[in-house]
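Heads up, the thing below is written out as structure tokens.
In this view, the complex is presented without one of its protein chains, the others remaining in place.
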């Protein structure tokens, strides 16, 4: 609504310079159509005409900008999240909530917080790695502006997420945050390692299907 | 949408309806992994008496894993390949299961890579080429890019009759290690097979 008031201000200033224009004041010099001279007609224009014009203009601009802003917000809300899930964060919140009504071991809460911190670190690294590539894609027109905006916002979200985790750590155990951050880093890498290890089985199955392999139960090839 | 908490085991689990909902949304896997990670971490922390525990590796667990691995090596010396493979697999499994995520990553990585290399060799020797291939992929995924990894991967792919993939792997190995004679020999073998596969001889 701020923009509206400045518009009004501008508009008054604009109105000050009155239109004592040259309507109907056609100067026919020693023209070729001398007959036209006595037929000049003055069209009476009310003082309110420019006012009306300006009001229509301002109102339509304001309406448009409001509509546009709403549409942008809706579009941004429709954008998919950069990351598919926020399980680590949600789990921590749920457990914290649960601990208020039910007896939960304090270390379970700590574990969930460490998991959350580790995930935040993973996301920070991931975003840092992808940042230049996504920026390049945005500049070359491969992805739209919305996604780029969303991506930039996500960088801040992830930062805030890690800061929040540190604060929670301080609340759970005063003086812990420094060690907490180190632990999170180790956890982040080790979890990545173990996710890869645990995917081996599933990968094998996909390969058997993709390559149409005939295996014996002990894993050797059937002849 | 809530969680179930078992006060005795200190473990969290998902209620039935939440599993169903997550499955429908296709997000169950990620959720289960996260829950498993929290449970594992919790179990580990509860075991720690010092609230300011550090990322030091646990000596007791290191010893256990080491002894299991060494028993595998001993069997290898006696040419009991299948048994050796079994024990080394168990050692790898043990390391993954008992090590805590906050124990130093550098040490864990080194440990598992070292054991995995032996496991891969044994898998290849005993004809378990798919197992070997996936373990090699794991190694490469953890940033290992030595020439012997490429040799083993190309070999496994060749044995699995994935000639095109084998050639691609071999060529990459050769561009990183241009003087590796074993890779050159493998490349020759793969080309021969590929020509046969494409009916080009």
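Letters A and B name the chains as they come in the text, with residue numbers starting at 1 for each one.
We take it that contacts are C-beta pairs under 8 Å (C-beta built on N, C-alpha and C of every residue); 3 or more make two chains touch, one makes a residue touch a chain.
Criterion: contacts and distances are computed from a predicted model.
The complex includes a chain that is not drawn, and of the options "Tetratricopeptide repeat protein 8 isoform X1", "Large ribosomal subunit protein mL44", "Protein-transporting protein" or "RING-Gid-type domain-containing protein" the UniProt name matching it is "Protein-transporting protein".
Within the set B:6, B:50 or B:175, the residue that contacts the chain not displayed is B:175. For the chain missing from the display, the contacting residue among A:54, A:134 or A:157 is A:134, taking the whole complex into account. Within chain B, the residues in touch with the undisplayed chain are 141, 145-147, 161, 164, 167-168, 171-172, 174-180, 191, 194-195, 197-201.
Of the residues in chain A, those that touch the hidden partner chain are 26-33, 36, 41, 43, 56-57, 60, 78-84, 126, 130, 133-134, 136-137, 140-147, 150, 195-196, 199, 202-203, 206-207, 210-212.
Simple rule for what comes next: only the chains that are shown with their structure count from here on.
Between the CA-based centres of chain A and chain B the separation comes to 38 Å, rounded to the whole angstrom. Those residues of chain B whose C-beta lies close enough to touch chain A in the complex are 2-3, 5, 7, 10, 12, 27, 30-31, 33-35, 37-39, 41-42, 44-46, 51-52, 54-55, 96, 99, 101-105, 108-109, 112, 123, 126-131, 133-135, 137-138, 141-142, 159-160, 162. By the touch criterion stated above, chain A contacts chain B in their complex at residues 84-85, 87-88, 91, 94-95, 98, 102-105, 107-108, 110-112, 114-115, 118-119, 173, 176, 179, 182-183, 185-187, 189-191, 193-198, 200, 203-204, 207-208, 211, 213, 215, 218-221.
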